[in-house]
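Handing you this structure, nothing more for now.
One chain of protein is taken out of this complex; the other chains stay put.
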Amino acid sequence: MSITDTRKGQWWFRRGRFYTSHALLFLFALTTLFPFTWMVLASFKPLSEIRQTNPLPSEWHPENYTDVLNSKDISFKKYYFNSVFVAAWVTLLTCFTSSLAAYAFARMCWPGRDAVFKLYLATMMVPGVVTMIPNYTLMVQLHLLDSYLGLIVPASFSAFGTFLLRQFMLTISPSLDEAATMDGASHWRIYWDIILPLARPGLIVLSIFTFMGNYGSFFWPLVLIKSEHLRTLPIGMLYFDSIYGRQTNLIMAASVMNIVPLIVLFVVMQRHLVRGIQLGAVKG
Amino acid sequence: MKYVFLSLFLVMSALSVAAWWWQPVAENDRIELVWCSDDNPMRREQIALFNQLYPQYRLKLDPQNSTMEKVIVQCLAGVGPDVFDCYSGFQLTAFVRSGIALDSTEALLQRGVDPSAVWPCLRPLVTLDGREYGHPDNAHAPAMWFNKAIFDEAGEPYPPNDWTWTEFIEIAQRLTKRDSRGRPVRFGFIGYWDWQSALAQWGANIYTSEGTRSVLDEPKACQAVQFMQDLIYKHKVMPTPTEEAAMSGSGGWGAGAQGGGIIDLFGAGRGAMAIGGRWWLCLLRNETYSKLRLGAVELPRGPSRRVFGGGRSTLVNAKSHNIEGALCFLEYLHSQPWNDLINEQADALAPVKKYNYTEGFLYNPEHPEEDYNAVWRSALENAEPMQVSAYVNGQTVDRILVEQLDMVKANVKPATRAMRDAARKINEAIVEQLRLDPELREQYYAAVKRGARPAWDREEDAP
Partner (left out) sequence: MGPRRGRALRRRLSATIIAGAFLLPNFLGFVIFTFGPVVFSLAASFTNWNLMKTVPLQWVGLDNFLKLMQSPDFHRYFVNTAYLMLGLPVAIAGSLLLAVILSQPLRGVVVYRTLFYLPSFTSGVALFILWKALYNPEFGPINQVLETLFDWAGLTSVKAPTWLTSTQNPLALAVEYAGFSPDQFGLGARDAIIIMGIWTAVGGGNLLLYLAGISNIPQDLYEAAEMDGAGACSKFRHVTWPQLAPTTFFIVVMSFIGGLQGGFEQARVMTLGGPAGTTTTLSYYIYVKAFEEFQIGYASAIAWILFIIIFAVTLLNWRFGSRYVNY
């Protein structure tokens, strides 16, 4: 790739750098993996071995996991469902509303377009807490405290998503929809049949970001949700952590279960993600 | 792409139906009542008994919203519970002033509830300006738990009922054990760092009697808190915050104070003595603590013999759709079945005094080893109500106190300076609150006119 050393004859130099690089990478990888490994191993230990220094459990206890899932005090399965359910709805709605708006910004001409777009961009800088407080009082007024709707609706209109998809749509050649317009296709047809399929990579990236963000969302459910059966995983984890105090092995089992879906999603999607992050950072 | 969209949409709609179906089922044969209280293993039985006595209702627990602010906002937003718990006189004032607590004076009278039959230290939890707003659930005053197993093993005689703090320190030092690295194996004293009990015993106060000014900076209060700090760093009979966090698992700050972590440590034999209440039995009767043999004595004698007592009360949401049912719940709290159940479960002590003067209370046939019930009763007999001020936000005070006491507990600040700063900050918060709230200001000035000491020293600082 870019930094290649073409000086010939200095094999020792290249060798040296090769080994240093690998050693450094390996060291970093170890540091990255160490907490995860400890977590997984601890989740299989009996409680008495958490305090001991042996890295491997003397006897593996997969029942820690079933203990968490079948716990009387918390309904972990329901938290799982709630998190995935809320995150999936938000993702779907965000993709839909954002792609519509992005189409209007990227593929249509109308007066005031750039001004509205600048407004969108400007609000992306606003810290979350600024809008959080009025949104909370709004939820109080609308009687949406403690409901799925209160979790889903406010999160479903993303300025960032609109921005990201607009960036993607701008890269699609304008000749396509010109041709379609010639054929008498309506804007809805062009959006639905031409642009949307071509914007697929962008939609995938936006889906991953939105899903991930809402699956792990903490602040909003923390202030909004009061019923046990509506709790999402992060809130459930917090509660679990506070009532199970010393049972570190169960807490670690719960944590593992919490992040497994993310790891799966990540491994499957990681190629798309890399591109998405790099594109999202390009300033519009 | 569009098919993906459409099919996802269908899937999510199906899931929504599933989510709807997975909601807790509301059965229509009975009227539902929601009770906002803390989650405690004993609640299940307490609720079942109510449902059995009042078959027209189905009582449900809402355990996660017992903080005052949440209850108030939810009640105002119309999603509040029918009945909710109140933990202090300050909370009662806030509930009443925000208009969500129902004045039930007449209704209680009609139902034959006698408000004066409860323990005196519980009165501030239900009565404000001569009006009744609810009924207490239980009563609590602190005494000293000790683990007989540890005393026996060390050949130490059990503490007598009239002992002093000096004797306490000597016993605790003899029972503290450390390993060769200096790591603690067992402490003579563990449990909550109960500075309020020390305050009471030293004859000090948080506020003046009218709650108009914090007097934590007076020498007696400083001495009491200094004593608590010395237990950790001078006499070394109590864990430092670090040692406590290390013992209680996840090791975060505050982990010990939540979810009974400290009680668990005591139950697991990591300490010989602990200041606590009878309600610890709710957790300690559990068979995981089979090696624990409990005893209890009154607190050692300090300069004063005072203790602060308190408890929990339940109030009625004025916006409830089932006020009748909510009042039935208050009636239930006054009845013998409830009071006997509380004593039997050891969820502290029965709120109505007379039910604590029975044979059944002193000697529970199912728990013959519990020979110390008289101790808890006599602690309550000496108890004064917990001190609060109606003139300042309780959460703000908590934050100020937690920060200052954290520093005392971590030995980064001497008690005298911390208490002086805490008092100053609380008094500033009082002035601040008065500036905001004209109605409160009027009450406050009326109290000052009657001779109460104001929160400011110089006239120009007055709100």
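To keep things simple, chains are lettered A and B as they appear, and every chain counts its residues starting from 1.
By our rule, a residue touches a chain if its C-beta (ideal position, glycine included) is under 8 Å from a C-beta of that chain, and two chains touch if they have at least 3 such contacts.
All figures in this text were calculated on a predicted structure; none of them were measured in a lab.
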Touching residue (missing chain; options A:68, A:92, A:151 or A:237): A:237
Chain A, residues in touch with the chain not shown (by the definition above): 1-7, 17-18, 21-22, 24-25, 28-29, 31-36, 38-39, 42, 50-53, 96-98, 100-101, 103-105, 108-111, 113, 116, 119-120, 123, 125-138, 140, 153-154, 156-157, 159, 162, 187, 191, 212, 216, 218-219, 222-223, 233-234, 237-238, 241, 248, 251-252, 254-255, 258-259, 262-263, 266-267, 270, 273-274, 277-278, 281, 283
Interface with the undisplayed chain - residues on chain B: 67, 69, 72-73, 76, 94, 97-99, 183, 241-243, 245-247, 249-255, 393, 395-396, 399, 402-404, 406-407, 410, 412-413, 421, 436-440
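As a convention for this text, only the chains that are shown with their structure count from here on.
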Approximate Å spacing (C-alpha centroids) for the pair chain A, chain B: 40
Residue ranges of chain B touching chain A (in the complex, touch as defined): 1-2, 5, 8-9, 12, 15-16, 19, 22-24, 39, 62-65, 70, 73-74, 76-79, 248-250, 255, 258-261, 264
Contacting residues of chain A [partner chain B, same complex]: 73, 78, 81-82, 85, 88-89, 92, 95-96, 140-141, 143, 145-146, 148, 192-193, 196-197, 200, 203, 226-229, 239, 241-248, 251
